[in-house]
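Moving on to chain A:
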Amino acid sequence: MFEPNPPIDLSSGKYLKLWQGPQHPGITGNMSLELITRGDEVVDCKTHVGYLHRGFEKLMERRTFIQNFPVVCRIAVPEPTFNEYLYAAVVEELTGIESPPRAEWIRTLNLELMRLASYLMWLGGIGAAFGQSTVYQWTVTHRDYILDLFEEMTGARIYHMYIVPGGVRGRLPEGFEDRCRDVLNRVEKLLHDVEKVLFNNVVFKTRTKGLGHIPKEMVDPYGITGPNQRAAGFSRDLRKDAPYLVYDQLEFDLITATESDTYARSWVRYLEMHEGIRMLRQCLDRMPQDGPFQAKMPNVLHWEVPAGETYIKAECTRGEYGYYMVTDGSEYLRRVHVRGPSYTHAIALMEKLAVGTNIADIAGLMVSLHTYPPEIER
Partner candidate 1 sequence: MANAIQLLADFGRNFTLSDIREQRVDLAFCKAPKEQAVRLIRELRDDAGYTHLVFLTNTDYIEQGIFTLTYMLHNYDARHTLGVHVDLDRNAAEMESIHNLWAQAATYQRELREMYGIRFPGSPRLDEDFCLEGWDQIPPMLKEFDTAAFSLERFHSREGRGSVDPSEHMKTLLYPTHSDEPSSGGS
Partner candidate 2 sequence: MNTVEEILDFAIDREQQAADFYSNLAERVSSAWMKDMLLGFSKEEMRHKGKLKSVKLGDKLLNADQHVQDLKIADYTVDVEPAEDISLQDALIVAMKREKAAYRLYSDMAANIDDPELKSLFLGLAQEEAKHKLYFEVQYDEQIMRDN
């Protein structure tokens, strides 16, 4: 499976080594690509990570179960909520605590809002990577509207620390639903504008179609998940295949494409944003107005989780996000492994796809894979 690229003799003078990152507008987060180019063509690519390594998994081994709850959100900056949810879910499964239905609805609302915000930022990124920075201005502004919603719901814009083992940390603020609907309407309107300006843009189309093609047979051997996989024609989505929270009660369509290039991946995400808005509206319509939003908890100060192990996954914007946890009955976990889709998308896949592309397309290719370095390094 692993086919190394042909050896390159740098001293031959035919090649140029070029570092892109770790600080680069075309890189999603802090990581770097070590590119070997011949003229404009990239002939080899190595991904380097570690710039954001904080050793989360290790840190979590020396914190109690409640103390880990503020830590996990930091593993994916633009999308902390998935970490919060998955951490809560593994702890709940291992302790047998069941989060109440109202909390499950609030969590779903949270995750889909997060997905929308994260996609907005990505949409800006893909626009900017192909010279459409206006789109970036628009989408980041609209992401800010969503962050406003998070701020009033959770008390923070980025690191919400809201989904806690046992439920959520508070009820929805008064009038939240109306303000949320208003933001959804604005985002929906924006998406139509973006469709005109970006997706129907001849430059964007020309540059993205055919770029970074992932053959269908490469998907499983490279561990490719999420929109990257769906754009290659796979009807796989954990919200459908292994429904969690209240996804089995929501109506939404699974978006796929067949071209499996940068344009197709972008288009899949674009349509998924519409599906997200559709789900969010259902959440708002059907949100339980009363009942508990937290399960009965033990004293969290010396919370001992029974010995066991489990793996729980969720469909985040980038694909399969999962938490594998091993406990030994003490107040500390023995091992947690955070499985983020970027791990393979940004390294094995990127290193493969970059070869043969043009330097100018590297940033766009990278963004089209939608990766976040902190979930690689953990």
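Candidate entries met the following condition: all candidates are chains of the complex that A comes from, given by their letters.
One rule holds for everything that comes next: contacts are C-beta pairs under 8 Å (C-beta built on N, C-alpha and C of every residue); 3 or more make two chains touch, one makes a residue touch a chain; residues count from 1.
Quick caveat: nothing in here was measured; it's all calculated off a predicted structure.
This complex places one of the candidates 1 or 2 in contact with chain A: number 1.
Partner candidate 1 is touched in their complex by these residues of chain A: 1-2, 4, 49-50, 53, 55, 57-59, 61-62, 93, 220-223, 225, 236, 241-242, 308-311, 313, 320, 322, 324, 326, 334-335, 337, 339, 343-344, 347-349, 352, 377.
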